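One structure, as structure tokens, below. Some questions next.
Every protein chain of the complex appears in place save one, which is left out.
== subunit A ==
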Amino acid sequence: MTDAASGAAERSVQVKLVLLGEAAVGKSSVVLRFVSDEFQANKEPTIGAAFLTQKCRLEDRVLRYEIWDTAGQERFHSLAPMYYRNAQAAVVVYDVTKATSLEKAKTWVKELQRQANPNIVIALVGNKVDLVQPSQPSSDSVAVDAEDEADDATATPGENAGSTSGEAESLRQVPREEAEAYAQEAGLLFFETSAKTGEGIVEVFTEIAKKIPIDQILASTRGNAGRGGAAGGRAGAGQEGGVNLQENTNKARDACSC
């Protein structure tokens, strides 16, 4: 966690990651957990209205995730093609206590396979496992205090987070085996997580990071970035003939951040 270390020699790469999933499965809270935990020791996370960013260290490399939330545009089937454009990773979230949310996740996976970059790394994430576990302190190494953060800003109304251990497993509507089998068949990474306790969250992003073809992305951004190249979403920086509109307008600020 010494991210402030010499960045100059470090090879870093920017990865656009898009979030998908039914409303209220905990998409935003999965990301908030990831972003705030990872960053607390060092620096306040960069939380913008547009997207969240978070670094992820992997051996000698640093990935910088640019995490795009749907901003509610999935609600009436109005996600723009721009959303999928140049995404190198996707996290498709469902709620383990809601069977229909897995069905919805499957349609998002199909949509990604249709719309997105063919090499996109997709992770299927069953969230809210805390609801189906006996209530005991988690022994997971990345766990944090449960009261640290609200479960989800868009939590399903009326859900019962304080269930006892006896009822817990009965709340589960999606067996782990079923979802895992589907993920394997469709070629997806698979995780069960709890945004509330932090269980499994960091793993989602580090496992994705391991599957991202970093060298390819570096090669294409440093050289002639063709279509489907990296640095997606950014104002063409690093791409052949691309123009960064902020240039010549934000000189002063850029100078300060050095």
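Assorted remarks:
Definition applied: a contact is a pair of C-beta atoms (placed from the backbone, for glycine too) under 8 Å apart; a residue touches a chain by one contact, two chains touch by 3 or more; residues count from 1.
Following the convention adopted for this analysis, contacts and distances are computed from a predicted model.
Only one chain is not pictured, and the protein name UniProt records for it, out of "Trafficking protein particle complex subunit", "LSM complex subunit LSM4", "Protein transport protein Sec31A" or "FAD/NAD(P)-binding domain-containing protein", is "FAD/NAD(P)-binding domain-containing protein".
Where subunit A meets the missing chain, the touching residues are 4, 7-8, 12, 14, 44, 46-50, 53, 55, 62, 64, 69, 71-73, 75-78, 80-83, 85, 226-227, 233-236, 239-243, 245-249, 253-254, 257-258.
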